[in-house]
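Apart from one protein chain that is not included, each protein chain of the complex appears where it belongs.
Let's turn to subunit A:
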Amino acid sequence: METRINKFKSIVPKVGLLVALAAGTLLQSCNSSGKGEDANIKESAVAADAATAVYVAPGKHDELYSFLSGGFNGQVAVYGIPSGRLLKVIPVFSQFAENGYGYNEETRPMLMTSHGFVPWDDLHHPKLSRANGTTDGRWLFVNGNNTPRVARVDLTTFETVEMMEIPNSAGNHCSPYPTNNNEYVIAGTRFSVPLDMKGGTGDASLSEYKDKFRGSISFIKVDKEHGDMELDFQVLVPGFDYDLANGGKGPSGDWVFFTTYNSEKSGTLKELGASQNDRDYLAAINWKLAAQYAAEGKAHEMPANYYHNKMDHGTHRVNSTVKKKVRYLLPEECPGMMYLIPAPKSPHGIDVDPSGEYMVVNGKLASSLPVFSFTKMQKAIQNKDFDGEVNGIPVFKYESVLHAEVKEPGLGPLHTEFDGKGNAYSTMFVSSEVVKWSLEDFKVKDRIPVYYSPGHLMIPGGDTKEPYGKYLIAMNKVTKDRYLPTGPELLHSAQLIDISGDKMKLLLDFPTLAEPHYAQGIAANKIAPNSVKFFKLDQNKHPQAVKNEKDVSVTRQGRTVKVNMTSIRSHFTPDNIEGVQVGDTVIFHVTNLEQDWDVPHGFAIMGNNNAETLIMPGSTQSLRWVPKQEGVFPFYCTDFCSALHQEMQGYVRVSKRGSNVPIKFSTGVKKPAPPATAYIGK
């Protein structure tokens, strides 16, 4: 009897859960079939609905990839949506001891700049590459804010493959914005600086801000096939702060819009100094015309000094080249290329709706959201409806380009995206909410609190002409009590919101790494099928690669010892090395001979003033080590690769400087070849 009761007890909650799940499914199907007959039922079912809406069963895949910038961690975090599962961390501007990025010889050059090796940056905005105005899932462009750089992540490998330093820029915040077919990726400076006209900042008195400081907007050309970047030209612009940008689409596809602040040109205590004017500007640049001017010889050229770092496909090594000049345009010499639209003071986001007609300016200190019309802007250009000019750049009359103002949207509007169904969603930093409003009557339709103080939000494709208007992610700056406390430093929080119905519904709350400033989302099927499983060993062109265990070597060249070795389950070849001396520079070139999915081998050696390196199947990576004392130093595989992973280790004997111990290396005592040699090349 006792057991029966227990059985009953254990079944009841399961039945309950099933009923809840079934109800959730039913309600979902109601949602999708019609506009929901009974709003009350929906409201009361939010909890069950939310759980089923984000539940991705074990072993099943998410509907979407999302790429959240990491801000001050210099990385991109990849989350599955709707589950909120962390899928990957992609190191871009920061060294990543976890896999040796920025530590091993292959990737260190990626972080080289004209300032030397810069192991960190502040990564703000990820932007997916585009084809025909929609995301194509090939690359992700991201900006380094602190030491101006734009990087490209290859979405077949989820690796940083290219980095372009931006000259004449400081605080590459207004970046990187791809045009509708990746013709250009555009990067604007946040801090204007005095330009020395040699590609750097000049030595000027800080009191000379108004006269000497200038901003720049860079136009990086992107190779259609391979994505390779090239800084084509820059536009030197008035010395404001350039905050964010977004490209037009459809009718406005030739244009890019930038928000500016500090049109006061204040050089100190900008908190106040940059907040005096009632209006700052929205800058509009016709990029097609700019490219034409540059091509037609309107461009000047100045000497410069900036790095372009690119991973070679075959060798998987990064090569740096130093660029020595840059072309630039002056707006005053290029009529019709650039205009200024007065905007509420100190605006943050500028967002263009999917049709390309409306430009929404998020004035964080303003009480309304102005919506400008591209058609009106075209008319104003025709009618020369200007209100003076700044540095030779015509300024429109506010009213002549304004289409509507969204009244009382909330406090501190920062950023807006669109659902493709006629609605816009704006984050309100100060009132801590997301506000939904209509692009038809420009009235607020719904609001939902978020936790707390959202910066940006993201609707997958919400910045393109084809939004995937089902989900919205709010990325918040303040976390406080949302999760179990972890001391003074907390992860930031994000909320996943269902925007498929009339009312927004909170589905999920999840912590995010460092500080996401923006994100991108894309249907999984645009990326997943192209994901590389491993690198083909016979395509490995690394000059130090060893493709057969018989060909391993240890060679001394002066005070450098080169170890060309291999790893395969579950041994290194060689695993006994002698003849190294104190003070030698030892470089281990390790080739992972595996040709199977998910079999990385790591390599680390005791006392190394360096990280480990994690070598993917088929690739070669090199780790530098300078032993400082005599002894025997174990090395081992750091990634649990197999049942005999713990046995995957070896020793390096380090003798005193000038010792007569000869270079010697081996694996296995009796048999020269270990039991399972790779068949490759046999």
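Here, a contact is a pair of C-beta atoms (placed from the backbone, for glycine too) under 8 Å apart; a residue touches a chain by one contact, two chains touch by 3 or more; residues count from 1.
Here is the rule we go by: contacts and distances are computed from a predicted model.
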For the chain that's not shown, choose its UniProt protein name out of "Fe-S oxidoreductase", "Cytochrome bd-I ubiquinol oxidase subunit 2 apoprotein", "Copper chaperone NosL" or "Putrescine transport system permease protein".
"Copper chaperone NosL"
Sole contact to the chain not displayed, among A:595, A:608 or A:667:
A:595
Candidates A:568, A:615 or A:637 - the one touching the absent chain:
A:568
Could you tell me which of A:206, A:644 or A:661 touches the chain that is not displayed?
A:644
Touching the missing chain, which residues of subunit A?
536, 568-569, 594-597, 642-644, 647, 675-680, 682
